[in-house]
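Apart from one protein chain that is not included, each protein chain of the complex appears where it belongs.
By letter and in written order, the chains are A and B; residue numbering begins at 1 in each of them.
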Amino acid sequence: MLLTDSEIGYFRQLAGGAVITMELAVSGYLLALASGTVVGLLTLSRNRLIQAVWRVYASIIMGVPSLLVIFLFYYGGSSMLEGVIDITPFAAGLSALVVVYTVYVAELVRGAIRNVPRGQFEASAALAIRPMSAWWHVIMPQAVRLALAGLITVWMVVLKDTALVSLAGLNDLVAHAKTAAGASKEPFIFFVTAALFFVVFSAATLRVSARLERRFGRGLAVVKA
Amino acid sequence: MLFDPALAWAILPRMLYGMLNTVTITALVLVLGLAVSLPITLARMSPRPMFNLPAAAFVMFFRGTPALILLYLVYYGLAQLPSVHDGPLWLIFANAYACAVIGLTLNHASYLVEILRGGLDAVPAGLTEASAALGISPRQTFTWIRFPLAMRYALKAYQNEVLMFTKGTAIVGVITVVDLTAAANEVFERTYDPVTPMLGAAVLYWVLVNLMRIRFEALDRSLNRHLIADERRLRKPVVGASQGALARWTSLPAGPTEHAGTEQAR
Partner (left out) sequence: MSGGAPNPAIAIAGLDKWYGGFQALKQINLEVHRGEKIVVCGPSGSGKSTLIRCINRLEPHDGGRIVVNGIDVNNATSNIQDVRREVGMVFQSFNLFPHLTILENCMLAPRLSLGMKKREASRVAQRYLDRVHIGEQALKFPAQLSGGQQQRVAIARALCMEPRIMLFDEPTSSLDPEMIKEVLEVMEELASDGMTMICVTHEMGFARRVASRCVFMDQGQIVEIADAATFFEAPRSDRLRGFLSQILR
């Protein structure tokens, strides 16, 4: 089956859209990872006020569809900041994804650190290892191991959630696939192509994650013995 | 523009109508998802490639694809195929609501397969052996021992997935189904006020999600009562560690995660 010139043109546009999709996914994930780690560490505080504020905030963000958050940031942000700055779909989508997934990352980081046994802190203290060194050399490596599977899941969810930003007008892979589908009257092939892009990246992620788990899991993999 | 209570009150009926669709779609996908995923899970766990390869492909494709693309594929893509467009199935695929349910079910079911598999794998082999040694048939062992235990192990992961896909139904507006998000969008396009309808929708979603979460937590408590009783007998009280142990034991799906194991690794 040969492709017509116009079909080749469509696929070229899809490729351009895929680049935007990846830019959004990677920048969104990295920013959420950074801010989520910081927030996760802050919420380890036993301060009642911090705990209460965090619980309410996390509950709100986790109780609302990310599509709605994207719409709120894009349309709400545009109407509120009219004339001040122009909010692009990319900026709105990026900030919405970061706001949403910061919460998920923070919960993962917090849970992982809480699950590092107390004895690890005590052994470090008893060996006169200073708290900052203990965090860096003893607690964090174990917390990363505990959080790793969840953090990889978050990456896959963020990657797929970028598709939603097309509904706020971002010209990403999904938007181009939809345009091509409508214009060419051949929707099946373009949607399957877009789907396969995501499937391939998910499969690749799983491979990389298996390797990462082995690396971070050193010493922990033989637990059953 | 800020939240406008008068407008919110005026659009409430329309929003609730949208929410009704969100709820019914969620309920249908829940039921269909379980029904579809069970045979696929068994196929996925079969040692025979004839069964497990297609099942693995199913999971990989429908889990890896964003639900939005699945809806486009089912609603627009399949219509292009003559066998669908001209066959009896067209009765179903011409209907946006049905397409939404189908697309979301495929996505949800692919997640469920992995969750169920994790739960079933986590059931200790000793229990099925004990059951076999008592002369209970493999089928009965599965129905009465392995599956009920797997459900308990997997409940937390199942809860997370159900809450995620409930929020994920917000995309069905793209194929003309008027759900809660689509209703909010309608109002926005009529009034040019994005904040009021969308914050309103957010509140309604939050209520829905949290009602479901509360139901799940009640279910979890009633299914796992036996663990709390066991805790005192089975685990030696270790000074200092006892406090956290209970919380971890009851909240982690003891099976599918590796955490429970690493705890003991020290």
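We take it that contacts are C-beta pairs under 8 Å (C-beta built on N, C-alpha and C of every residue); 3 or more make two chains touch, one makes a residue touch a chain.
Because the structure is a prediction, the values reported are computed rather than measured.
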Listed residues A:S35, A:S79 or A:Q120, member touching the removed chain: A:Q120
Option touching the unshown chain, where A:I129, A:V192 or A:L212 are the choices: A:I129
For chain A, residues in touch with the removed chain: 117, 119-120, 122-130, 133, 137-138, 141-142, 145, 216, 218-220, 222-223, 225
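By definition in this document, only the chains that are shown with their structure count from here on.
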Length of the line joining the C-alpha centres of chain A and chain B, rounded to whole Å: 19
Chain B contact footprint on chain A (complex, rising order): 59-60, 62-69, 71-72, 75-76, 78-80, 114-115, 117-119, 145-146, 149, 156-157, 160-161, 163-164, 166-167, 174, 177-178, 181, 185-188, 191-192, 194-195, 198-203, 220, 223-224
Contact footprint of chain A on chain B as seen in their complex: 1, 60-61, 63-70, 72-73, 76-81, 163-164, 167-171, 174, 181, 184-185, 188, 192-195, 198-199, 201-202, 205-206, 209-210, 240-241, 244, 248, 257-259, 261-266
